[in-house]
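Pasting a structure below so you can have a look.
Up next is subunit A:
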Amino acid sequence: MKFPILTTILLAPITAMILIMLVKETQTKLIKTLALVGSGISFVLSAYLVCTFDFQHPSFQWTEQFFTVPGWGIQFLLAVDGLSIPLLLLTSIIMVSGVLVTQRLTFRVKEYFALLLFLVSGAYGVLLSMDMFFFFLFYEVAVIPMFLLVNVWGSGNKVYAANKLTLYLLAGSALVLFGFFILYFKSGLYSFDLKALLDGNIHFDAGTQKWLFILFLIGFGTLAATWPFHSWSPDGYASAPTAASMLHAAVLKTLGAYGILRVAIPLFPEGAKYWQPLMLALGTINILYAAFCVIAQKDLKYIVGYSCVSHMGVVMLGIGTLTQTGFNGAMFQMFSHGIMVALLFACVGYVYDTKHTRNIEELGGLFKEMPRLSIFFILAGLTALGLPGLSGFVAEFLVIYSTYTVSPIYGTLALAGLVLSAIYILRVVKRAFWGVPAGVVSVGKGHGHDQGPILAGEDLNWSMSIPNYLLFSFLLVLGIYPKLFTDFVMQTTALLLKGF
Partner candidate 1 sequence: MPLSIGDLIFVCFVGITFAGAIMAVSLKNIFHNALSLALTLLGTAGIFVFLHCEFLGLMQILIYAGAISIAIIFAVMLSPPLSLKPKKRSVTKVLVSLSVSTLTFVTLAYIFIRTPWPISANADAGDFSATHIGEILISRYAFAFELISIVLLVAILGALVIAHEEPGDRRLDPEISLEDERWAS
Partner candidate 2 sequence: MIYNQLTPYLLVSAVLFCAGLYGIIERRSLIGILIAAELILNAANINFLAFGRFMDVDKAIGQIYAIFVIGLAAAEVAVGLSIVIMIHRKFKSINVEKLVKLKG
Partner candidate 3 sequence: MWFYAIETILTVAAIFFFASSLRRDLNVEALEKFASVCGAVVLASAVLSFGFRGIFFAGTYEMDAFSQFVKLILALGYFIALLISRNIHDIEGKYRPEYFLFLTTATLGMTVLVSAKDLITLYTGLELSSYSLYLLIPMRKHDNASIEAAIKYLIIGIASTGVMIYGFSLLFGLTQTTYLNEIAAKLPGLIHLHVFWVAFFLSVVAFLFKLSLFPLHAWAPDVYEGGNAQTVGFISTVSKVAGLAVFIRFVMMAGHDNRVLEGVWISLAIASMTLGNLSALIQGDMKRLLAYSSIAQAGYLLVGVLCLNDKGLSAAMFYAAVYVVMNFAAFFVVTQISEGGKNVSISQFRGLSSRSPLLALVLMLALFSLAGVPPLAGFTGKWFLFTAAVSSGFKVVAMIAIINSVISLYYYLVIIKEAYTSPDQGAYIQPLVLSPVSRLFCFAVILVLAVAGFFPGILMPLAAKSVSMFFG
């Protein structure tokens, strides 16, 4: 029997979580090491998967199957394909950097890392599970820990934010849940086996496809922060602790889009065609609306949060084109946006912990105070505004290109989004990073417990910037040589369109 590598990826964080729960609260070093080891194992293994993945082969690989529930069509089935494998890597990167970013945490360390590991195991589970039961199980596992992470370690209006985020996402997932049951029933398989469903050439009649597709679109779209179901996201991220925001914005939102690509598109081609105008419109509105919202914001975390929403619009638009290039672009954007937004949150989190304010009007001159941090923020910001040479550009280009092939009007509107993103990113850079350092630092009342006290104005040191380097290197490498990425998803995205 071959080594169950997928299961190990999934179990590593869970094991680490259990071990951490058994460790004494005071042994923070050990806890942090355990967390790092747990996430590191998954990282190494997913990197190994990426290296050995046969990307010429479009369908599932590394299938692992363990136990089943007789009579209910439930089985523990893990597999990866070109859709999940880049996101798997993304998750592990973000997790490792998230753990590294949080090295200074002193407040309730044990629970923090346990929850973080739990969350990430949910994310792995969603990507790996090819059974709807476990898919959904992990989907919610990924959503729930955020509630406590925001409530305990968060800042600002955290109670509201945590409730909104959790309830909103679970409401969205309720639609998905319902959809899964309908699939179970309507497919005639009476099984939750997603793989069988995808491979099975099951054709649903047009009416079913239409309403099921919109069900999944809204359900998964809520997690992907599709307008108008996005409002949980800025509030949630503004209040969440750094690593949680990173993981959530980078990985979980992506899972929403992943769900659409994984389930809705291949199963309901006619539904997808029917709702294509809606998807295009939603994607475009997402981009523009959220971009306008960012321009009016003053809170750094809100800015990043809304820009995240805006970028997810690109993903939605890419999916909405229903072309292979669009899917490639959407996948590329998921990956690139994930890394980028994680980097942004890492920087913003550091700024907040140092200056105890996130109001860009109170900040200023950060570039002078902490040049290294500022450079990372600016680079991530440049990715966000789609600067060539960084990965964001490639993604946005692919999506906009494919949008033009479908509808030049939406393409043009999406292009306009790029101007807006330039405006808002540069505005932040101008207000918060450039200029002279603000003299008086007002200490906010409800500052978070994310990290221990840091001397005002201290720049990132070498060890603290390791995660930033790690994240940025991916932005750069993929920006310079995007073929690395597109080769992976190419075959699988082609397969998604086989029903069209």
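In picking the candidates, the idea was that all candidates are chains of the complex that A comes from, given by their letters.
Annotations
In this text, contacts are C-beta pairs under 8 Å (C-beta built on N, C-alpha and C of every residue); 3 or more make two chains touch, one makes a residue touch a chain; residues count from 1.
All of these numbers come straight from a predicted model, not from anything done at the bench.
The candidate list 1, 2 or 3 contains one chain touching subunit A in this complex, and it is 3. Touching candidate 3 in their complex are the following residues of subunit A: 67-72, 74, 108, 111, 133, 136-138, 140-141, 144, 147-148, 151-152, 159, 162-163, 166-167, 170-171, 174, 177-178, 181-182, 184-185, 190.
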